[in-house]
Each structure stands twice: as structure tokens, then as C-alpha cells.
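== chain A ==
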Amino acid sequence: MITLNRRKALGLMGGAVTAAGLATPALSQNKKITVGALRFTSHSGSFVAVERGYFADAGLDVELKFFQAAQPMAVAIASGDVDYAVTAISGGLISLADKGAIKVIGGALSEEAGIDGQKILASDAAFNAGLTSPAGLDGKSFGMSTAGSSFHYMGSKVAEAEGVTVKFKPLQKVGAIIGALKSGQIDAWSIVPHIAKPLAGSGAVHIIGSIADYLPDYQVTTVFTSTQNASDEKAMTGDFLAGFSKGVADYNAAMVDKTGGAEDETAMVDLIHKYVYTDRPREKAAPSIINGSMRLNAGAALNMGSVEDQLNWFKSENLVDAKVTLETLVDASYVETT
Partner candidate 1 sequence: MSEAPDTARRVAFRGGGFAPTPRRFVGAAVFILLIVLAEIGTRTGVISPLTLPKPSDVLATFGDLYRSGLLWKHLGPSLSRLAVGATLGVSLGISVGILIGLFSYIRAGLVPLVAALFPIPKIALLPLFVIWFGIDEGSKYALIAFGTFTPTVVATYGAVDNVDRTLIRMGQSFGLSWVSIVRKIVLPGAMPGILSGLRISLAIAIILLVAAEMLGAEYGIGAYILEAGALYDLERLFAGVVILSVLGVLVSMAIGLIERRLLVWRV
Partner candidate 2 sequence: MDIRLSGISHSYGEVEVMRDITLDVPSGRIVCIVGPSGCGKSTLLRFIGGLERPDRGEVLQLGAPPTGCLNPLTYVFQDFALLPWRSVAGNIALVLEDHGLPRAQMDEIIQDVLARTKLSDFAQALPKQLSGGMKQRVAIARAMAVNPAVMLMDEPLSALDSQTRELLMDDLIGLWTRTPFTAVYVTHNLAEAVRLGHSIVVLSRRPGQIREVVHLDMPLAERGLGDPDLDRKQQYLWALMRDEARAADAELIHV
């Protein structure tokens, strides 16, 4: 026989209220979520949203979790340890989507005409031997972290456009690639401007071209989450994107469009410096942060054309299963797509 006392009844009602709350927008629910990030300026959308309370305004209690590389972050999303993150489209990401673990739900970083984007670099030795423009890449070695990384994609696309063949050298980590490029063990590489410019400034490497010339509107990084969040936690995902987009808007205004003036930029650099280049004093970090400014997609809009081109390239290189569709990779229901 089941006896229902007052306390139990109240508990049951409370449960019903909570369940009802989930179905409505999560505002003021103060829901705890984890957002993965790398310490790059391209992740500033999340940093700003946390610092300026945009996530909190959206009813989310966000804990940032930092990773050393994109790969483990993607795995953490798949395993449910992290809810949302930003990363480049890579073979690994597509593979995880193919396994039903993750979905791309928005755009983060794009190449845009008129804004300094990713650079193509040549080692000093190769530069002096005549590698002064991407047209001279034939037979040269090109650094990448691993096969199926965004570096692999960029290098391939540049080579294809120039009608040359390059030898790709997997070096696992960005640090190792930089070391190999500086010491002339590899000839060329491509990387975001906030890394490219200081390297070129030191004279050890030379900038010989821009990725934007080969991949205009390249969707460099995307916002992604677990398939479960994308399909079952629509409210929470919407709230996250709302908060994230506010952060992105602030960042673009301060750093890319510079509509807020010097004061706004200074405040933004201070904010970002809490997360990026923390091992350097502010005055040394600031130029790198300013140099590295690239447009973040307003409203997390996603360039489907670029995503599709990337997906097709990964398929053609046999890096991912040929049966993966754009729908498997992307849940386009959240943001504006082009």
C-alpha cells in the first residue's frame, strides 16, 4: 500500500515543476554547463560571454574547461564531459559526427575579404631558395598536425589551386610544427595571423601568401555539441548560442570593426588577456591579441558552402567515410546559414 504524505506529495510536485521548466526557455534556471575552449583569441566569443555575464543572462552557469588541443576536446564532447565547444572542422570531427556523437550547430571563425586572415608561411631556408610565393610550393614539404587536420585541408587546397604537389609532414603539435619550420626541417605551413605575424617578425620565417586568396569565406572554426544536446536540449542549446553570439558581437565591434574606439579595444584586450597569453605581461600580449583579430561569425552564422566543400575534400581524400552527409555533420536548425 502506498501512503502519500505531504512531503512526498510536495516532492512530486516539485519534480513536475522542474520538468515543466525544462520545456520552456531555460531563462533564470541557472543551469550548469561546461564549455570547452583552447587558449586562442578565436575562442573569445565564449570568454566575453562568461566575463560579461551573457551566459548568465541566458540562464546558464558556464564553467570553462581548457584543452591543449582540439582533438581531446572533441572527444570530451562526444563523451558528454563537455557540452559546447569551438573547433576547426577536421577528419576527427566528421568521424565523430558520423558515429552519431556530435553535431556542428554554428559558425565561429571565418576568413573574410578585407580582414587579415590565415597566412601561408615559408621557412627562411626555403624562402632564400626561392619559395617566395605559394606558386613555388611544388615538391616542398608542408607542415600539419595530423592527416585530416585543417592544415591538411588548407595546404591541399592551396596546392590544388596552384597546380603543384606538396609533401605533408605530420608533426602532431603546433609547437613541433613551429620548431620544424624555424629550423628548416619543413618548408611551409599555414596558420592564424596571431601566430604567423610574430613568427615572421622574428625573421625565422616569411609570410608568402594568404589563405583567403585561395579559400575566400573559409569557415575555419565551428560551434559544436553532442548530438544529444542538439536534438534533446534544444532550449539549452539555443540559450548557449544566444549568450555566445552576444560575446561574439562585442568582440567583433571592439576588435574587428573597431566601432567602440580605443577604449573599447583596451577593455577587450584586458578581458582576453585573462585567458590568452596569460604567461606574458599585458604589454607583450596585447600586440599578438590585436594582430590575431579575425571576424567571428555574427549570430554564429554558418557558411554551409564552405562546410560542404571541406566535407567533400575529406571524403575525396578518403579520410572519412564516403557516406557521411552534410546533415549528419550539421544541425542547421539553430543559426542562419549561407
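The candidate set was assembled so that all candidates are chains of the complex that A comes from, given by their letters.
Just so it is clear, a residue touches a chain if its C-beta (ideal position, glycine included) is under 8 Å from a C-beta of that chain, and two chains touch if they have at least 3 such contacts; residues count from 1.
Please read all numbers here as calculations on a predicted model, not as lab measurements.
**Student:** Counting any copy, say which of 1 or 2 touches chain A in this complex.
**Tutor:** 1
**Student:** Where on chain A is candidate 1 touching in the complex?
**Tutor:** Residues in contact with candidate 1: 71, 74-75, 78-79, 90-92, 95-96, 99-101, 141, 145-149, 167-172, 176, 179-180, 183, 185-186, 319-320.
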